[in-house]
Each structure stands twice: as structure tokens, then as C-alpha cells.
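As you look at this complex, bear in mind that one protein chain is not there, while each of the others sits in place.
Let's look at chain A:
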Amino acid sequence: MTLIHLAILLPIIAAVIVGLSKKYSKRIHTGWLVLPVPLLIVIYFLTLIPDVNRHDVLYHSMNVMPNIGLNFDVYVDGLGLLFAILISGIGALVVLYSIGYLSHREDLTSFYIYLLIFMTAMLGVVLNDNVLGLYLFWELTSISSFLLIAFWYNRERSLYGATKSMLITMGGGFLMLGGFLSLYLITGSFSIREMIAQVDLIQASELAPIAIVLILLGAFTKSAQFPFYIWLPDAMEAPTPVSAYLHSATMVKAGLYLVARFTPIFAFSELWVWLILLTGLITLAWASFNAVKQDDLKAMLAFSTVSQLGLIMSLLGLGALGVHTGAAEELFTVAIVAAVFHLINHATFKGALFMLVGIIDHESGTRSLKRLGGLMTIMPITGTMTAITAASMAGLPPFNGFLSKEMFLEVMVNIRHADFSFLSDVSILFPILAVFGSIFTFIYSVILFKEVFLGKETEDTPKTPHEAPWLMLASPLILSLLVIVFGLFPNILSQTIIDPAAMGILGTTTALDTQIYHWHGFDSPALWLTVFIIVSGTLLYMTRHHWMFIYEYHKEHFTLNYLYDRGLVYSRISSKQLNDKFVNGNVSHYLAYVLGFFVIVSIYTFIVNGMAIDIRTASPITLQEMIVVTIILIALAGILVVKSRMVALILLGSIGFSMALLFVMFRSADLGLTQLAIETVTTTIFLLVFSKLPDKESYKYSVKLNIPHLIISVGVALTAIIIGYSAYSNRLFDPISQFHIDNVYDLAAGGNMVNVILVDFRGFDTLFETLVFAIAGLGVYSMMRLRLNTKKEGDDHEEHIDESRL
């Protein structure tokens, strides 16, 4: 347990304290108590920056379950530290914002407990070296996210969104665990650093593609990549601080972290590069295209988040490509730097935008674009900040989004120089998709600002809008300032944070010395692409009423949401149908399954293993025995067909007495005796019970021939005969009875071997058989006496007579 373990676990400790201090925090907003936690953590992590810059990697182990390899091993390099600072820093801002956003009427204690659990989980994910520990924290983020989305649990949409995100992210997380386990099978280690050291082993393994696909499924579901992005727009039912924190700045980046962290391991694989690259670009284009049609501001931001995550994902794919080819190394280093830079930028501007949308919602009562307009004069501060952050999102100078978007476009254009499988043939596709996505990003950024703040004021809002209190404006203000500062002075980030993180992704220790410039000169293709994006984006925005109809073709039936909903409904219906069909409450069906299974398994075993039937030592057959056997067969046939249960009972009795005869013929005197006695008593009990069962008719109806039952019964008979024969003819050992025969008098002082075995050699059998008998007697007695639901007294009297007769 070191200071850094404590830093990770501090939020969850604070969560316990918040829970315990619930009744003392009536006067003061719980958020003020929570605020110091992320502040302390972010200050601590900022002090680690010099260490990481000197490449002093921090590694501290803590044993949890060392026997199965599950340890809490903390490992801090540039990449982990970047995420940790983002998580705790934005966490502090979000807590501050939530103090203004959530009132005392809400269940604040629960809210902050969930939020603090999430913080610990997220820090645990990004600072873990042990993949099992990483998986545990990963699932904890899914659980806390589920709780936060369903914070207003009496709303149906919240529950729907929470369930959906839970199903998708947990499903992905579970697959990811499979990937981790395959990596363990290859390398024999759960430590990421040791896996990196054994990368040649992974490269040679056949399991590697499976591990790649499974881990990527985990990353794609968490980071809302195509086609798993569908949970993110529905997660917008959460309170806005949650959307800002989890669904733009931190949790959705866990997938990006995972991809970045495993790049040194998997970058050798073409599968890894192609999957990440293509999924990222498709997500980018598709989500920005869909964001434009959204009416709800938060839904628009959700699609925007998906699209930006796709952008970062594709850049990570290109970075992996650089490791793969080794050629044009500089180009792909730029891709990694751009990915890291945009990751930071997106956290700043998207966090701010969510908070600003939250302010608009809070002060005007609606988030619908149709009902908002002309808020600039009423909410000038909010409006200005929205303009700045939206411009950064659109990629306009001089804000930070411009810089990372420039780098992105440059990399996408230069991709044609890469020498990688058939990449050069399709390289034209990448800039096209990138520019397409960027144009739509520009359009929805414009809509976001212009439709809400410009134009004429609408009187449609549920509340009269007014400027928000400073408490709520503080956090977006800090983030907007960061947007400007990072935009104007990007190099304060490049040496301190971006380079160590990029080196962490590339797995190198050579310094990169990144310098980020605004001006690349006129010969830079990215500049002209940016100009093209702005011009065509403006044109498309102006003429949007003429082309918005294309979204009409996008019918409900073709959306992924529809598939998801139908899939859920059909899985529920089909499992119910399956259940109703096979678990139908009909006991004879169940017995048929059991017997059928027995027959099929036995036949299969005989087919596979064969059988040897050898009746070399059969004893002679006598006429008397044959007569008895014939009697049994005739009686048996009679039981099956007669319609009177009395006749059937007599036939059953005759089988029992014939069995006694057989026992006598087979030299078993005691058996014959017992069988005779028992059969007599059994028949007597049957007769007694029959006299109490008046509906003789019902027996008649059940005699009808049933062909499926007949087939099963014949199968059972044949199987039993085959098993009996093969068991009999393949005797492996001599019987142990010779011991009993030899020692019956010397050891037990008895002459009757069967009885000596029963009471002496194997007396325990007899003891418990007696117990069975006693229990049966008690059972019969209590079944006749016990009346749980007492009926009329007349009935009771009648029953009493019955009992005495029994």
C-alpha cells in the first residue's frame, strides 16, 4: 500500500464516509464535502509529471490474490498519468458544477457515492498493470455508470438507457476478459509490461487473432464505436454532470486507453491496424452525419462524442501502422501525438459543452432546438463560452481543436505514402471519410451555437431564461480558458504530457521533442482541406433545408437501435416459447426426456465403444423355470392392456409371486420368503387404497395405446438387455463373495450367509434400510393425519374412520 494506491482508493473511501455522514449533511451541500477528494488527487498526480518526464516509471505492487495472479499492481507512465489527470481534474470540475446543478431535493448522497465509486474505478483502469485487476475496475466503471444513468430511476427512459448501456458495455467487457485470458495462455503472465516484453511469443501464437478481436470488442463497446455506439445517446438520460464526466471526458475514453495501452503488444498485426482504422473512420463519418439531424442538444453532443472518439481511434490505428511498417516513422508518430492531443482537447471542449447545455436546460427548462433561440442577449457568458468551445469542436483557429484537426487531416492525407498490405490501393478512401466527417462536424457545431443563441427570441421555453449563477459557470469557464490556452500555447502540453503519453503508446524511451505549430505554410494539404471544410460546411448549412430530407430515407427499420430492440424482444419471446414447449408441467413428458436421453446416450456409447457379447458360461435351463417366466410375461402383457385396475392388481401380484418362485429356483431361500411376504402386504395395501378411489372409469381411459411411449419403452427394454448382456459377458474380476463364504462361521459365528452379510458384514445397510422403513411409516401416518387447510368438520370425521381402517 503506497501513496499512489491510496490516491486510487481515496474516492471509494470517501464514498463510504459520505454514506455514513448522510444525516449530518443536511445543511451543507454534499458536493462541498466531496470536492476536496478529486482536488487532492489531481494535485498529487500533477506532482508526478516531473518523474514521468525523466522516464522514472513508478511501479508498486500490492498482492490481492497472488495465487491466481490477481494483484493490484500500479504502474504510472505518461499514458496512465495523462488519463489520471484528466479523470481527477475533470472530476473536480464536474463535482463543482454539480453543486450548482443538483439541488437539495435530489438524492445527493447516492449521486456522490456513485460518482466517487466511478472515479476509483476509472483511476484503477488507467493505472493498472495487471489485466485481471484492470478487468475488475473496468466492470466497476460499467456498474457505476449504470447506477448514474438510472439516477432518476422513476423515469422509464432512464431505466431503458441504463439497461442498454449495461448490456452492451458489460457484454464487451466480458469478451475482453476472454482476450486477456488468451493473452495469459500465450505469455503465462497477467502483467501488461511482461506481455510487452514477450511480444515475439504473441506474434507467433495462433491465439493472437482471437485475443485481438476479443480485446477490441471490449474497447469498441466501451468507447461507443460503430456499431456499438447505440447505448451512448440513450445514456443522455443521466444528469448532465454525469454526461459531461462519464460520457464525454472519461469513461468512453477507457476503450481508447485500452487500444493505446495494447498497441505495443498488437501493433505487429494487420488485423489490429485494419480493425481500429476502419472502425474509427466509419464511426467518425456515420456519427457526425447523424448528429446533424438531432433535435435534442444532448443527443447531438452524444453523437458528436461518438464521432470524435472515432477520430481518435482511427489515429491510434495509424500509430499502430507506424509500429508495424517501421517506415515513414515520423508520419505515424504524428498520428499518435495527434491522438493524444485530441484526447485532451476533446475532454476540455466536450466537457465544457455538456456543462453549457446543462446550464441552458437548467435555466430555460428545455433542450429542444425547436424551442430555443436568441439567448445571446439573455445569457451572454454562456453564449460566449459555447461559441468558443463549439469553434474548437469544429476545428477553427485559434482554438485547440484546430490544431489536432490539422494534424489529423495531415496524417490522413499522407497515409498514401505508407507501405502496408493493400493500403495504397484504398488510401484515397481515408481523406474522403475524414473530410466528410469534418464537414458534418462543422455543420452541427454551427447549429449548436447559432440555433440556440442567435436568431429571434422564442417565447416557447418552459422557464423564463436567465444567466446561470457563477457556481455553475465556474467549471465551463475553466475548461473554456483551457481551450484557449491550449490553442494559443500548445507547447506547454507537448513536452510535459503529450510526449510521455505518446512514448507510452509507442513503447519507446527515446524523446520525441514534439513541437506543435499553428502555421504549416501554404504547401500543407491540411490547410487547404480546412478551408474546403469551412467553405463547404457553410454552404451546406445555408442550404440545409434543401437536403435535410435525406434523413427521411433513414427509416426506423434500418437503424441499429431497432435491431437492438427487436433482438431483445425476440430473445425474450423465443426463450419463453422454448420454455413453454419443453417445461410444460406435464410429468410424463419429462419422464420421456429422461428415458429418451438414457436410451440415446447408451446407444451412442455402444456405437462408439462397441460391445462383446459372450455367453459361454450360462447355466442350464429347466422346464419349471420356463413356465414361471412365461407366467410373468403373460401377466405383464395383461397389466399393460386390461381396463380394470383390479385385474391389473391381481396380475401384478402374480408377477410378484412368480418372482418369489424364481428366487427359490435360483437358490435364494431368504429372498423367496421376503418376496412372498412383501408381495402379500403390497397387494393388501393396494386393495385398501382402491376401496377409497371411486373413479374406476379414469383408469380405463389411460389404457389407450400410445405409439411414442411404446417406442421409448421398447428402446428402454432393448438398452437394458444390451447393457445386461455386455455387463454379464465381460466380467472383469472374480466376485468377493468367496470371502464371505469362507469366513461366515469363523468370523461371524453364523451359518446363513445372506443373514450374516445383512447383520454382520454389511450391517450398516440394514440399519439405514430400517430407517427408510421407519420414515416411510411416519410419512404414511402424517400424510393421513396432517390437515394444513382444515375443512368442514364432517369431512374430518369421515377421514378419521378412513385412517383407522388403514
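The working rule: contacts are C-beta pairs under 8 Å (C-beta built on N, C-alpha and C of every residue); 3 or more make two chains touch, one makes a residue touch a chain; residues count from 1.
Everything below uses one rule, namely that contacts and distances are computed from a predicted model.
In the listed set "Na(+)/H(+) antiporter subunit C", "Light-independent protochlorophyllide reductase subunit B", "Cytochrome D ubiquinol oxidase subunit II" or "Tyrosinase", the entry agreeing with the UniProt name of the missing subunit chain is "Na(+)/H(+) antiporter subunit C". In the complete assembly, the contact with the undisplayed chain comes from A:Ala717, out of A:Ile627, A:Ala717 or A:Leu747.
The hidden chain makes contact, of the residues A:Leu271, A:Leu429 or A:Leu758, with A:Leu758. Listed by residue number, the positions of chain A touching the unshown chain are 585-588, 591-592, 595, 615, 617-622, 625-626, 629, 632-633, 636, 639-640, 645, 648-649, 652, 655-656, 659, 662-663, 665-671, 674-675, 678, 681-682, 685-686, 689, 692-693, 695, 698-699, 701-703, 706, 709-710, 712-714, 716-718, 720-721, 724-725, 727-728, 735-737, 740-741, 744-745, 750-754, 757-758, 762, 765-766, 769, 772-773, 775-777, 779-780, 783-784, 799, 806.
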